[in-house]
Each structure stands twice: as structure tokens, then as C-alpha cells.
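This is the structure, below, for whatever I ask next.
A single protein chain has been omitted from the complex, and every remaining protein chain is retained in its original position.
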Amino acid sequence: THELATYCLMLADDALVMSHRLSQWCSNAPDLEEDIALANIALDLLGQARLLLARAAAADPSVVPALPAGSPVPPEDALAFFRGDREFRNVRLVETDNGDFAVTIARLLLFSTWRLALLQRLAASRDHVLSAVAIKGVKEMTYHRDYAGRWFLTLARGTEESRRRLIAGLEATWPLRAELFTTHPVELAVAGSGVGVDPSTVADEVDVLLEQVFSMSGVDRPDIAPLAGVRGETGRDGLHTEAFSRLLAEMQVVARAHPMGSW
Amino acid sequence: THELATYCLMLADDALVMSHRLSQWCSNAPDLEEDIALANIALDLLGQARLLLARAAAADPSVVPALPAGSPVPPEDALAFFRGDREFRNVRLVETDNGDFAVTIARLLLFSTWRLALLQRLAASRDHVLSAVAIKGVKEMTYHRDYAGRWFLTLARGTEESRRRLIAGLEATWPLRAELFTTHPVELAVAGSGVGVDPSTVADEVDVLLEQVFSMSGVDRPDIAPLAGVRGETGRDGLHTEAFSRLLAEMQVVARAHPMGSW
Amino acid sequence: MTLAPEADESELRAVFEATIERHDRIEPRDWMPEAYRKTVIRQVAQHAHSEIIGMQPEGNWITRAPSLRRKAILLAKVQDEAGHGLYLYSACETLGVSRLELTEMLINGKQKYSSIFNYPTLSYADVGTIGWLVDGAAICNQVPLCRTSYGPYGRSMIRICKEESFHQRQGYELLATMMRGTDEQREMVQESVNRFWWPALMMFGPPDDDSPNTAQSMAWGIKRNTNDDLRQRMVDMTVPQAKALGVTLPDPELRWNEERQSHDFGSPDWDEFKDVITGNGPCNTQRIAHRRRAHEDGAWVREAAMAFAARGAEA
Partner (left out) sequence: MTLAPEADESELRAVFEATIERHDRIEPRDWMPEAYRKTVIRQVAQHAHSEIIGMQPEGNWITRAPSLRRKAILLAKVQDEAGHGLYLYSACETLGVSRLELTEMLINGKQKYSSIFNYPTLSYADVGTIGWLVDGAAICNQVPLCRTSYGPYGRSMIRICKEESFHQRQGYELLATMMRGTDEQREMVQESVNRFWWPALMMFGPPDDDSPNTAQSMAWGIKRNTNDDLRQRMVDMTVPQAKALGVTLPDPELRWNEERQSHDFGSPDWDEFKDVITGNGPCNTQRIAHRRRAHEDGAWVREAAMAFAARGAEA
């Protein structure tokens, strides 16, 4: 169905775009171990994205952008590389620029705590593909959250500078948090049919987990208003930040130059 | 002829790519006056590029990339937005990242001193279009060179930090200088027929002018080897830096998404 | 800054009020009430900041302009905005505040800029829409300001208004060209208008019954029309242009009122307006961070220029 496909795109795009941002750390991380760990996380998310894009295409082939007749581009790539920015359904949290390592860690903590909670519930989805993706994803997200939590604590309790940067990073990220728990009509519909998860239902659980990390780290929960959308629309509606079309321009440039290409 | 067209592309691409880099300063300059001045210079160069691209297309329509039948995209835009990086003929000097204001000024000084000398000779071209472009361009380049020279002196004699940055900027730019005076076979051919200028013939004159600026500024002429090409190929042969395909990805993204678009 | 000896104040105030009464200009050396000075500074600074911050949403598309002609038009336009900022900061400086102080008030959030620039630009159509609707609204706002009581401000506005109407025509022309293009381009234009229509109407500020400063500003001749007057003028001006373009304005309540000889229209989402005004708009943080970064990155250059100039003065 179209709703299931749209829901899969939401989950897929979150993973794909977050993976893109993390992959930009490659050869830029503070140490080799972090280069490796961030690439690992990016690879896990890329893997999730691929399965979810394929599920979206199978659920409703009409979501896949049309390519010239005979194009060998598979559906997952048509979806990743041939949609415009207004057709991407990811939350805005994942698309903004990386900033420094502290911003990246703060974002990864919010993202992985949230997504882990979602996937834990999604494991019980009536859709067997989604359920399988979720079960595999839970293991991955647990590692991502632990990694982010460990670094969050380390930076908070490291040096004065790392603490200052961490708090700034958390504050920069916080306005994008509310969007994670705002239910989109499509999410409501798939939750109703036992296929998807209404993200508002994981808000409390995620909050408790974040509070634990904040309290261990001696960091106050930020008191910053959510980032407004435009006419009430946000990432899930295809309304993104200025950074996003630049991200896509880079991500899609080679694929789009070769719509008949085989890779 | 194809040679004339290729020569026009060389001159056009230098201006277009330099204009692109300068336009990236817009809203990022150290002061409003510099925002305005750098935009002015970018606009002048963009104007030169447009005339030269049109001349290239007129001299040999086969250089213009093919677009779908009925496309309203004019030749200047087909050339700017639908060529790949290997088809651009600009020197590599103009395409590297802006760096800080000092790098930008050092590059602009080298570029404008060189291009002014070229256009001064090109004013006598047997090709009336090139001659007209050159005559107009000489006035513009004189301003650009004066602007760059004034800032070069100011930074050299300003603060310790500005002097340190200026020298670093000059040293970062210097390896790309040799390419400006290396004669490409196409340049040799058009120089032979009185249509173009062999850049090696302006080397001494440019050197004298640069020496004047260096000596007023109390800056030593750098002693740094030229940046090697690959198999002897450099910008004029379509062999560019890694930065260049990223520049084009950004510059061309909207145009390429709409090959039938009217703007 | 002119300093008036206290003794003369009532006489000076009478001269000031007579000047205002005659709809004549107050000049920098003239005596003026402190509250007037502050209000003019606030308004002119806000206007200057809007020009400077306004460079960002459009500047976002310079490197991606889809034709060289449009790139030249856009670059020149954004450059004009820098120029407008420059005149307006100069007008402000005649009241004794430096550009540096004003810039610091901007990046510390102590002075505002037009809320419209806290919306993102998401497609090249936005360049046209900003020209058409945002510059259109600015003109409605600014044409009366050419007669504003503070001389340097009024004279800046005359020059700025000329350039703004040029920009507005260019924006309209871009949209008209795109509407003659492909279906995708038409969709881009409509989508862009959908996003910018309400924010453009909100540019005139809150409804009159919720605009505390309007009365005093009008009495002083700093402001010449109420927010709602100007908003109505904008709607009446824009509806026929939208029709000519072939785009739909996203307001189901919009219709011609034969009796008023004017358009009725819906009410903007004032909650969203307050959200954006108070700093939570989609781009507030981004715009200020950009300005701050540019300002801080440029500090060493400005210092070098001052040091160099000082050395020249010594020699």
C-alpha cells in the first residue's frame, strides 16, 4: 500500500541521510578508532536504508521514480538518487551539517536512542519484512547508542573545552528533537494497522534514557523551543533545511549523470 | 574553427570558475565593502565568461553539448552547465577552494595581473569579438588588479597575523602559477594566426608587476616548485583538481535537473 | 552626537515638533527627543540588518543558479542588498551608533531583522518569489518611508525603493519565465508561492490592534501607514499579478469585495509569526550563526586594515 511504502521511506530516509552525514567523518575523525566506529555505524544505517527502500518499492512500486526505459538502476537506487528533496521523508535532525565531534555525538545520542526505541516496537510489526529489519536493527542501534552515550559522558566529564563543546552541540541539536516524536498521519495509520509505530508512544521511554545519560554526565536537559516548520510542515512532510538540497546535490550527482549506468 | 572555440573556452572557463569562487564570498566577506567589491569582480568575470562562451559556440557549434530536442537552453548555458569536468579548460589556479581572505587575495593578484596582461594583448586580436571582449575586459581587470594589489599591501603591512596569513596564502597559491604561463598547443596555434595570445609571452611582464607588489609589501617571491599535472596534463587539458568536480556538482545541479527548463 | 544644553530644551522641542508638523526632515545636527532618536535607530538598524541577513536566503542559490543570466541577476541583486545595508548603517551612524555596535547588537540578538528571512529557500523558484512577494511587500512598506521624518533615512529609502522595484520586476519575470517552462517548473513556482505567501503578509507586522509602537511612530512621522493598511495594499496589488502569472494564492478566503473595492483575505497564522519573531523560526539560529561566523572570521582582516591605515596616518 502507499501508506506502508511512505512509512518505509520515512524509516529508510532517516537511516540513509544519517549514514551520509556520518560517512563524511571518514578520514576526518579525531582518531583512527573513531574513523572506524563512525564508518561502522554509517554502514549499519546504510544497510537498514537499503532493506527499507526495497520494502517501500515492493509495497508500492509507484513511489519509485521513473527512469528511462531499459535503465538497469535498481529500485533502491532510483529511490535514493532520483528523488528530489521534497520527496525525502527523513526528519530534519539527520540532515544538518555535522559540526564538530560534539555536535555529531549529541545528534547520534538523540537519534540512536529514538530509533532503537522505535525498532524495538517495530520488531512486533505485522509486516514480516519490517519486523525482520527491526530485529536486526535493534542490535545495531544498541551499539550505536552505547557508543554515543559513552562519548557523551567522556566529553561531558573530559576537559573544560570538551564540556563546553558538548553542551553547545546538545543545544544546537535539541530544537530538532521534538520532530522525532510528532506523529505524522501516515505513522498514525500504519500504527493503527499494527504495521508501524506511532513515535509519540516512545517519547517517555526515550526521555527517561536521555535523562540517565544527562544525569551521569552532569548535563542539564536543554530548555530550548523546537525548530518551527513552514506552514506546519517538517521533514516527514518533505520540508527540509537549506543544507539538505546541497547534501542531495552531492549524493546524487554521479548517479544522475548516468541514468542508464550499471555500477 | 575548433581551435578558436577551444581557445575561447579556455578564456571563458578561467573567468567562469574564478567568478564562481569569488561569488562564494557573498555574505561571508570580512566587511560589507568587501562583499560588494568581490561580488563586483565576480560579476565582471561572469560577464566576460558569457561573451566568450557565446563566441566559442559561434566559432564551432560542435563544442556545445547536445541537449534533448526542443530544449530552450542557450549555448552559453549548455556550455556552462552540461559539460563534464574533463571538458573544462580553465587553469587549476581558479578552481581550488577559497581558503581565507588572504588566499583569495593572493590568488586574485596572480590571476588579475596575468589576465590583464593577456587581455591587453588580446585587444589586438584579429577576431573582432575577442578584441572587443578584451578591450572591455582590460578596464575591469585593471580594477581587479588594483583591488588585489591594495589588499595584498594592506595585509602584508597590517598586523602580524595578517602578514603571516598573507604569506601562507601566497605560498598556497604559488605552485599553481607556472601553469598560467605554459603554452598549450591550442594557444600556440591561435597566437600564430594572430587571434590569440601565447601566455608565455606575458610571463616577464607579469613577473615585473608582481615583483613591484612584493617589494612594496616586503614579501619575498616564493621559491616553491610548480604543482605537477598527471601524465603532463593540467587544467588546459581538462585535468583538474579533486575540488573541481565538487564545484561543478554544485554549479550544475539545478540546470541539469531541468534540461528542458526555461529560466 | 549633538548635545543640547538643558536650558534650551523646551524651545528645541518646539522647533522639532514644528518640523514634524510641516512634514519636513529632521537632520542629524538638529535637536531631537531621546525617544525619537532611539526609535529611529531601532527602525533603521532593523531595516539595515534585514538587508544584510536577507543576503543569505537568496545568496544560498548564487552558486546553483540554473542559467548564467540568472546568476548575474541574482549576484547583482544580493550585492545591492549589501549596498542597501551600507547606506542604512550610515544613516544610523548619523545618530551616533557605529556599524560595529549595530552588528554586535544583531549577532547578540539585541536587535531584530525582518522575520521573513527566517524562512528557508528551498528551490530556485524561491529567488523569484522573494523578488515578487518579499520585495513587493518591502516596497509597500518602504515607499511611504521615503517621506519619513528623519532625513538620512528618507533619502536612503528613495534610492533603495528604486532598486527594490527593479528587483521585484526581475523576480516576477523569473516566475513568469518558469511558468512558461516545464510542468516541473510550474510546480516549483506554485510550491514556492505556497510557502512564501503568508510569511510575506506577516512582513507588515502584527495587526494594528496588537501593534503597540505604531501610534507614536506615526505621530513622529517615522512610520506613515498602519500595518493593516499596508497589508491590504499588498493583497490588492498582488492578486492580479498572481492571476497573470497563473499561480494560486494559498488562501481560501481570498475574494474581491465589491463594496470595499478591495480584497477580503484570511488571517495569517499569528502564532507562527510569534514563534518566528521570538527566535524559533526555521532559520533564526542559522542566519545569526552565519552572520556571526562571517563577522568573526573577518576580524583579522578588519584589524589589518585599521593597523595599515593607522601606519599610513603616522607616515
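The chains carry the letters A, B and C, assigned in the order they are written, with residues numbered from 1 in each.
We take it that a contact is a pair of C-beta atoms (placed from the backbone, for glycine too) under 8 Å apart; a residue touches a chain by one contact, two chains touch by 3 or more.
None of these values were measured; they are calculated from a predicted model.
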Touch partners, limited to displayed chains, of the chain removed from view: A, B
Residue among A:Cys8, A:Ala49 or A:Leu119 that touches the chain left out of view: A:Ala49
Options B:Ala106, B:Val190 or B:Ala249, residue touching the unrepresented chain: B:Ala249
For chain B, residues in touch with the removed chain: 85-86, 172, 175, 225-232, 239-242, 245, 249
Positions on chain A contacted by the hidden chain, ascending: 16, 20, 23-24, 26-36, 39-40, 42-43, 46-47, 49-50, 53, 72-74, 76-77, 80-81, 100-101, 153-155, 157-159, 161-162, 165, 250-251, 253-255, 258, 260-263
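The rule is simple: only the chains that are shown with their structure count from here on.
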By number of C-beta contact pairs, the top two chains: B-C
Distance between the centres, which are taken as Cα means, of chain C and chain A, whole angstrom: 37
Averaged-CA centre spacing for the pair chain B and chain A, given as whole angstrom: 41
Chain C, residues touching no fewer than two other chains: 64
Where chain A touches two or more other chains, by residue: 249
